[in-house]
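What follows is a short report on a single structure.
Left out: one protein chain. Kept in place: all the others.
For chain A:
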């Protein structure tokens, strides 16, 4: 069961980190427990019980204020206790590997007691309080957990070799460990620690810690007493600083659990490059450059390795400036491995989001800081608001560099001592204290630049007396730094984690939405030029892109920001009419292949597509120029030579065209030709009605036309015509593509031109021995020869891709016959124009002899049964004309256009072809003029 619990908890945890904005509120009890006690993620409380403690060791010094009473918790790898009344009085986090022995102790006063003997030779007697059965259960759980932890015990011994605490005890024969060499530590061991050790009273501090380790245990089995907290507050001795930091923040446990990971990450990524690495390289020479180790290749190399390893460990953070300074500070006191794990805990647990790609944590905490200033120092805040001073420009570097680039280093380390134990509230408490202490002076200043100057000077004077004029010597000896600490941790002790969390929750949404706006603005601005997509459309594309790339959270700057094929397919199916067709499985598959073709042509990687690539691709689909639109499509099928399509390609292209156009073929969507046809059909009906009603005052009828709300036209006929057109277009296309495809020149040479032209053309598609290829001009010619396909590339296709369709839109972009019909009637203009035209034309016809108009009675018009035979004057581009009609109906100019499109049109006549499109629009008028 615990295994599944563990898994679940891990999953929830990851989920929270990535997606959950209101993190503080939604943590599970176990997660909160891990964070509160600085345990690694994934520990689960297996048992808990109220206990009283007796702790003893050979060297016991500490008199507890009272017998520690509280709750003991058993998790997968730890026993955790804290005093219910005063956590500082007594608490511990005991790694199970450091438990040497557990015995049941006979006792009179309590029903049940367990004696734990630790690696640090402590005896911890737990007097279990509560029902006997509960106690039995706890003891049983402990036994089972200890058993399952057995494999981890082998990690303990090598780990002890790396602990400075163990080393100094072994040297003094207190510990049984045999540690010959100084454990790997910070650069300070070689290059000296910053500051004057005498002034820092390093030696006496060391002695105090030595005594504490002896009496209360150390590293994995340390009892945290009042003394422990006191010793942290007075400042850690340099040699122990690294170990106490990692113990305080819990990174020690990660280092214990993953002994080889640091080296493994470095090894695995040895020769790899990344943006993060480039950025790291830029900053290596400028990280605490005043410290001697960083003027030396050894120090630089350690810094490079730790930062690089972390950038691989957490590519979502990668590298952020300021991490170099923090890591450089860690490495003065820690080994590379210690610093690596500490950096992990820092970036992911203590100040999450500070160094992320969007730095949301930094921005949020700056806002929180401002509102804390408002709450705690209203006068100063009023002043800041009145003069429009941006407080965060002053305070942001404090938080981001953990005061390391603001305070003199020795003082910054003192702040870090407390920070690692108490977390981010320390940063706030110190920042508030800085403003409070300098408040009087700040009230005199009126811009943020001067704020910075004043505080900079204050930082440089921290070693001076806070009360230089006091008659009291003791008072006079208090430094400004001591004053700062007292103000921070006494006066602002009310700024607890819960207060900060409350403020974070309050401001989180607005900060996150600011960031998303900013990120979107920036990302859209950075997109390549897309002449066919406007800003609004790009905005929609952006939103849809990220709504589909679900794991990506813009504000957290985490997750991936590319789409794989499945995501791309989903994206396209949301905006493309031709993908939403209730069609056959086969067609669906071919369309899917086509989408994959787009996917691989648009993206540079074979497995993913980025937003800029997607935008560029969509821009191509939206290409309004017919010639370019055809080239874009053509390029999807070219072979490696890039300027021709081989036999396979021609077949594939034809097949794809048939599949893509299936939704028009099946009349899920109607194209413009059909639209015109419907308009004509309606107009005919309306005209007929009008004519019947107003037979007499026909000529004077020029006023408002009243369109009926219902017109009966035969849907099936109009639809079947569109179907017919698309089927014939597809078959004509493949036939002509092979007919006009050029034979491979080499093959022709080999064949010595034996094969005559017509032989090739007749059997080209079927004869694999006659390789052919289609070049761009031929492809264009073949497309232009068919008006349905011509329209497909000039309008139909781009109109069926709705890149600007709003995300939440329920609106169906597909227009079936009913919709189009209703739309036409509701709008009415088109139809009204057409009816008028009929009237005008009839009127002029009435003036002429009937015989002139007789030739207009096209045989075609019988195809629409309800159309009045007498007055037929359809836009001829809406109807597939047969050859006979063409000659009769069209003027020489238009007729030529049709004819050339059937034969090998000289491809140089690009202009003419372009003009073709616009001519369609005027053709009906041409026709009328021709008549008159």
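Worth pointing out:
Please note the rule applied: a residue touches a chain if its C-beta (ideal position, glycine included) is under 8 Å from a C-beta of that chain, and two chains touch if they have at least 3 such contacts; residues count from 1.
What we mean here is this: contacts and distances are computed from a predicted model.
Its record in UniProt calls the unshown chain "Ras-domain-containing protein", which is the match among "Ras-domain-containing protein", "Eukaryotic translation initiation factor 3 subunit G", "BUB1 N-terminal domain-containing protein" or "Large ribosomal subunit protein uL15m". Within the complete assembly, A:390 is the residue of A:226, A:390, A:580 or A:689 that touches the hidden chain. Among A:357, A:422 or A:688, the one in contact with the hidden chain is A:357. Checked against the full complex, the candidates A:329, A:400 or A:650 give a single residue touching the omitted chain, namely A:400.
Counting over the whole complex, chain A has residues 279, 282-283, 285-287, 289, 320-322, 324-325, 356-359, 362-363, 387-388, 390, 392-393, 396-397, 400-401, 405, 441, 444-450, 452-454, 456-457, 515, 518-519, 521-522, 525-526, 557 touching the chain that is not drawn.
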